[in-house]
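Can you keep this structure in mind? I'll have questions shortly.
Left out: one protein chain. Kept in place: all the others.
Right after this comes subunit A.
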Amino acid sequence: MHDQNCCAANSSHNSSGGSTLLGYIGIDTIIEQMRKKTMKTGFDFNIMVVGHSGLGKSTLVNTLFKSHVSRKSAGWARDEKIPKTVEIKAVSHVIEEGGVKMKLTVVDTPGFGDQINNDNCWEPISKYINEQYEKFLKEEVNITRKKRIPDTRVHCCIYFISPTGHFLRQLDTEFMKRLSHSVNIIPVIAKADTMTLEERQEFKQRVRKELEVSGIEFYPQKEFDEDMEDKSDNDKIREAMPFAVVGSDKEYQVNGKRVLGRKTAWGIVEVENPNHCEFAQLRDFLIRSHLQDLKEVTHNIHYETYRAKRLNENGGLHPISSSDTQESNL
C-alpha cells in the first residue's frame, strides 16, 4: 500500500536494532516482487527415492505430488524383472499449482538391495549424486556463466525402511552412513499399514536409537539449526521421525468423502488421516514447510563441502570460457 507520506526517513543514529521509520516506504513490497519473479521463473526440485523393490516408493511419490510422476508412469509392466545392478532412472515432470511452476525430477534406483550380494550397491547412487555436483561446479566455474544454472543436484533422498518391526538392516545403516554427508536423507518407514500403532512406536524408537548410535545425521540435521525457533521446530520433527507412511493413488468413499486409501477386507486405510499413518505429516514437512530449506541446505552445505574438496584436490580450478577450446584443468 503506497501511502502519500513517502518522506525521507531522517534517522541519523546507526543503531544495530534498526532504525524506526517515520513513514511508510514500501520495503515490504519486496516480498511481493520476489513472489512474482519466482512464479515466472518457476523452480526445480529433485528428489531421489531409495529402497528395496516392493516398498511402495513409486506409489508414495505419486501420492506426494498427487499425480503420476514416478518412473512407473512412463509405461510399466507389473512383472518387470529386477535389474542385475543398481540403475538410476530420472523422470522429470513440470507440475503447476496456484500459478507456481515446479520442475520436479524423481530419481529412482531400481535394483537397490535386491541382489543376493549387495556389496557396494550404494556406489552407483553416490556416483550419481557427485556427478550432479560436478556438473553444477563446472557451470559455476565458467567464465561466461549461464543466467540460470540448471540445478540437477539431488535436494532430498527419501530412504525407505522395511517394516520388519525389529531392527534396521545392515544395508540400511551402511547406506545411510555413507550418504548422510553428501545429501539430505529423510528416512521413512514404508508400508506402515503392516504394523499396529504400538508396534510402530516401538519400531520407531528402536530405529531412532540405532541411527543415533551409528552417528547418522538425517535431515533436518541438528548442526544446521540457525536459531532457537528453527531448533524447536526441528526438534519436534526429529522426535516424530522416521515417519511411518502409506501411499496410495486410488480413491474410495469414506463417510461421504472421497479419500485416497487402500481397501482391505477389514477396513479402508486412509492415507491422509493422521490417525492411520503419518503421510500427511511427511507431506507437510517435505513440501509445505521445508522445501526451500532442503534446497538451501543442499546448496550451501552439501554442495560447498563437495566444492571445497574438489578445489583442494586439484590445487585450484581454471575456469574455461565457452569460446575457448582450451581444456580446463578439471
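In this text, a contact is a pair of C-beta atoms (placed from the backbone, for glycine too) under 8 Å apart; a residue touches a chain by one contact, two chains touch by 3 or more; residues count from 1.
One rule holds for everything that comes next: contacts and distances are computed from a predicted model.
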**Message:** Please identify the absent chain by the protein name in its UniProt record; candidates are "SEH1 like nucleoporin", "NADPH oxidase 2", "Septin" or "Nuclear pore complex protein Nup85".
**Reply:** "Septin"
**Request:** Among A:G26, A:G54, A:G99 or A:P150, single out the residue that touches the unshown chain.
**Result:** A:G54
**Of A:T196, A:S232, A:Q253 or A:Q292, the one touching the omitted chain in the full complex** = A:T196
**Request:** For the chain that's not shown, point to the residue among A:N118, A:N234 or A:T298 touching it.
**Result:** A:N118
**Prompt:** What subunit A residues would touch the chain not displayed?
**Reply:** 52-55, 78-80, 82, 114-119, 162-167, 169-171, 174, 191, 193-194, 196-197, 262-270, 273, 275-276
